[in-house]
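Below is one structure; the comments refer to it alone.
A protein chain is absent from this complex, but the other protein chains hold their places.
Residue numbering begins at 1 within each chain, and the chains themselves are lettered A, B, C and D in the order written.
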Amino acid sequence: MEKQLLTLTVNGQPYELYINPKTLLVEVIRDHIGLTGTKRGCSTVSCGSCTVMLNGMAVKSCSILAMQAEGAQVTTIEGLEQTGELAPIQKAFIDHGAFQCGFCTSGMIMTAQALLDENPNPTEWEIREGIEGNICRCTGYNSIVRAIDATAKGNYKEV
Amino acid sequence: MSYKCPVCKKEWKDSLQVARHMFGTGDKPHKEWVDEQGKDKGFTFIDLMIEQATTPGNKSYVTLAEIIEKAQSSL
Amino acid sequence: MIIEGKFTVKAPIKKLWDTLFDMEALAACLPGAEKIEKIDDTTYDATIKQKVGVVKVKMKGRQVLTKVDAPTHLEMEGEAEDITKLGRLKDKVTMDLKEIGGGEVEISYAVDVSMGGKLAMFGDRILRAKSKEVEKEFTKNLQEKLKGIT
Amino acid sequence: MTTTSLATTKFTVINTHVHNIDGVAKVTGRATYTFDVKLPNMLYGKILRSPHPHAKILKIDYSKALEFPGVVGVVTGKEDTLGVKQGIWRRYQDLCDEQILPLDKVRYIGEPVAAVAALTEDIAEQALDLIEVDYEVLPAVYEPMDAIKKEAPEIHEGFERNINVTRHIEWGDVDEAFEEAEYIREDWFKVGGQHHVSMETRAAVSDYTPDGKLTIYHSNQSPYYLQALMAGVLGMREGDVRVISHYVGGAFGGKFELDGAIFCSAVLSKKLKRPVKIIYTREEDFIASKRRTPMFYYVRTGVKKDGTFLAREAKVFTNGGAYTGMGATALYLTGFFHSFPYRWRGYRYDGYRVYTNTLPSTSMRGFGAPQAMFTSEQQIEWIAADLGLDPIEMRRKNSHYPGYEVPGQARIESCGIDQCYDEIQKWIKEKGKLPENRAIGISACGFMTGGIFNWFDTPYAFSAAMVTINQDGTVELYVGAQDMGQGSNTTLAIICAETLGVKMEDIKLHASDTDHCPPDLGAWGSRQTLMTGNAVKMAAEDAKKQLLEFAYAHAHIVSKTGLNIVYDLDIKDRWVHNVARPERGVDYSELVKIALRGKEGQKIVGRGFYTPHRKGMISPAYSYMLQGVEVEIDEETGKIRLIDSLTAHDCGQPINHLGLIGQLEGAFSMAAGYGYLEYMPFEDGQLMNPNLVDYKMIRATEMPPTAVAEIDTYEPEGPYGAKEAGEGLTNPTAAAIGNAIFHRFGVQMKENPIRPEMILNALKEKKEQKKSGKKNK
Partner (left out) sequence: MIHDFTYLKPSSLKEALTMLEEHKDDCKVICGGQSLLIIMRQGLLVTDYLIDIKHIKELDYIQFDAKAGLKIGATTTHHTIETSDVIKKNYPVLVAMENKLASIQVRNWGTIGGNLAHGDPSGDPASVLIALKANIKVGNAKGGRTLTLEDFCVDFFETALEEGEIVLEVQVPTPEAKTGATYQKFNLLESDQGMVAAAAAVTLNGGGKCKDVRVVLGNAGPKPVRIKRVEELLRGKGYDEKLFAEAGKIASEDCEPVTDIHASEEHRRHLLGVLTKRMLKQAWEQAKG
């Protein structure tokens, strides 16, 4: 199969790659670029472990062809930290114990960040609806909801 | 008195306990011994076990315990 | 999974029975049937193509008649596999023909299908629904065919 | 409540707000799981699986696959593994019945048949289609009640009627106690399976090098088990196998046996001398891993009219699937916990594990107890209703208490169930009258804190730990325990920090690598906090004692009153001081330097180990809990919504506060899923929903508030009084939901998951019975 050229920007870094067009976005991020923070849990758009931001929107990278992201700005979990400082949402996750095994955490945090970007003051129900596309088998979600809520309230903003 | 397992000679105070041990172990020698005892009485190891499993009470264990008791003298 | 149904066809029962056993005629009636080949008196090989939306399946398999009481009852069993290995199916078919007056024959069938592979998950719901459609078309075609014969 | 002065000691680290020590790695994507491991020259493996539930393998021809460009090697049972069998019950060879690559026969759909290694995953997958296998399909059987029939096909040779294992528990004179009973009730239940659904599917990377050493990266619950088992099946020495499992993406009881990923990757790597990585797809993870054991449960219970429990008899058939795995333990534990948390004058349990041609059943969080509680706690509720008694008071009067002995089985030390009843009663009272479509269901239970049984036949202590101290005061803690997400690393670091008197940030924990950590049975049966915790405490105490011996050299912290300096000195929060005069002291890191000089440069090394002794047959300690769940049910559609919940929970002294809350909430979500969502339907041996679209699990929108009332007890056997937390909570919820439905509609749900259709059918049946009842009158 003839490879095709893909250009995209991941965490501010531009990439030019030749890929088999059937390559999924998650495969480009993990295998070609090497950012393994993004996970893959189901491949059926169900679990949200592979969530990244594409032009600022949360999407599930397991069900998008990398070619469909041509020219896009992709942000992964590795792109959340700014100059060595954890993002407020990351601090909140640690402080609330909003993860256990950590496998869903990257996707969960990316979904949460996108939610807060769009709706800085969500109600508890809006938070729950917002992360409904992410499965966490460990925590039972309530600590995650508390962490997102606390972030929205500004508890983890840099001074 | 104590009761011996007719196959592996382990001892228990209670013959019911020996019966439980025989069912629980369930390997070939234990099975064969029970099958041998049941030949003329018309039961097999597995018959007893299924009966124990599907009917209330403890009948199969009691049956086996009695046989074990009787067999003690020849051990 | 068991798919059951019945339909009526206006034709003499004997004729109907013969048509069902005339493989060429049967293949012409059965939607998607590409080929039905008689191997011996009780064994038939068939290739059937079906399409559901974007998914195309081509099943190749063998059916064996296990019980035949002409012209009222037949049972068969078979297996088929998709040629691109999407899945397999096993089936057991029972078919009864009954004259119900007015020159009509009621054909009732029960198909016990088990599917394996990708088809099992994707196919369960669709196969059931599709069977109704296939039955409708089959009845129509059969009726046409019988007209030609009688 | 048993309390000692220790329980009231003010801790500096224990039960404070301590962050998970893996937090930064996990929230930044730095944590690398097996899933992420990439080694130079690595190949990718794929497994060819059986499409048949039961078949003889006549011939495997993989020549075409080998010719496929990019394929490097193929392994089969006949040529490479030669029918070597594995099982985790090492002491009982009979029960080591699983050939991961079968020689002659497959027994369930999805069973590995051969494995391919290729340059890419894609190539390996394409090559699978080129392997030709001739099968002779055999008749198959899927349900235990069919499999024990005379005419059923034999799945394993020599296991008549497919009975794999039997277990019996009995105490008291059961029949006599039944005779005394004034009310007897019997019910049959069908309790479902459940999949672990760890977010990280099974994955392994094996790297066999020409010097005969094998390194395996594998997400699992016990690196030591895997090391020992892999050495066994590959004919290697344990010491030549290294298992690394740094981060585990969830396990829940499903990752401590050998699986196809680890076995096939290792066999391929050994053959090809290159690293081989195998990752299961979600579908493979569903069909070819294991599951919670489905059971048929017969329960007969005899009580007095005043609600005094007398006798209980249970007969259980479990759907064991094709192989034993940990299933035999689940069979015993379900029988044991079926008696919990109550006192029975006579109790008898007959459990039969039956082989079927479905995927094997094994341990899963709760280990047989969720099944037991679903049946027991509902039947108890019905008995209370039949007799017109208060279900909580009836439970209370029959419950365990501290010092109670489960005859011949276990001695209960700490037990806070009585206070649990108070908390739930208060909660229900505060709720007042509920809207018409809602009801509350409760369920009690207890659970073990680690297993005593040594079926693995290890010569090592059950747990071990080592503590060394660096010259700057930082501490290296080595444990063989495994953190699979439950937070045990943090808990053990807390125990170490508290015992040694240092801060959390001083502790560097090393785990999950058999080359560098002491052997430990790993993470199962809620054992690590107590067992590894005890070992860590002992190791830290050992190190501390060695340090304090050198404190004597420091005149200003020695009391002039002649106190015994070793035992009356202490370290807290990095301050080495005289207990009687805490202001007199020296900085801990200074003491470390003194000690190093004093020991001629030898590092301080503290050692600890733990194996339970004289603690009965099951476990060194038991936790207790009572849960109340408020449920809304739509009468017309049968839809269930969980509105609220409270769990009163006695877990001894909490150690890791954040971790504890997380465990309790997480267990609730899994248990609620078991109650009404998670369903594993099979058709002709094929799992019909092996994906996360059709396998429904609780999501954020389904999760109710999960308040916890912590009942403080002190468990003398546990470190600082701690015992189990988090696993036991998977037990009560399904029954609590069932009981809520019972209170709402008066219908009895004898099967789980309780799906809307079942509720409506039960309601319909009830209406019809009422109608025909009226007519008869």
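Note that a contact is a pair of C-beta atoms (placed from the backbone, for glycine too) under 8 Å apart; a residue touches a chain by one contact, two chains touch by 3 or more.
These figures come from a predicted structure and were not determined experimentally.
For the chain that is not shown, the touched chains among those present are A, C, D, taking the whole complex. From the options D:Tyr108, D:Tyr679 or D:Tyr720, the residue with contact to the chain not on display is D:Tyr679. Of D:Asp94, D:Asp694 or D:Glu751, it is D:Asp694 that touches the chain left out of the display. Touching the omitted chain from chain A are residues 1-2, 4, 20-22, 24, 43-45, 48, 51, 54, 57-60, 63-65, 67-68, 70, 111, 114-115, 129-130, 132-134. Along chain C, the points of touch with the absent chain fall at residues 52-55, 84, 86, 118, 122, 124-126, 128-130, 132-133. Against the chain not displayed here, chain D makes contact via residues 122, 125-126, 636-637, 639-640, 676-677, 679, 681, 688-689, 693-694, 696, 699, 701-702, 756-757, 760.
The rule is simple: only the chains that are shown with their structure count from here on.
Chain A and chain D have CA centres that are 29 Å apart. Chain centres here are Cα averages; for chain A and chain C they lie 50 Å apart. Chain A and chain B have Cα centroids lying 62 Å from one another. Contact with two or more other chains is made by residues 691 of chain D. The residues of chain D lying in touch with chain B in their complex are 94, 148, 158, 160-161, 163, 165-168, 170, 174-175, 186, 300, 313, 315, 317, 348, 350, 352.
Remark: chain D residues 19-20, 22-33, 35-36, 196-201, 247-252, 281-282, 484-487, 658-659, 661-663, 665-670, 691-693, 697-701, 703, 705-706 touch chain A in the complex. Across the complex, chain B meets chain D through its residues 16, 20, 23-24, 26-28, 31, 45-46, 49-50, 52-54, 56-58.
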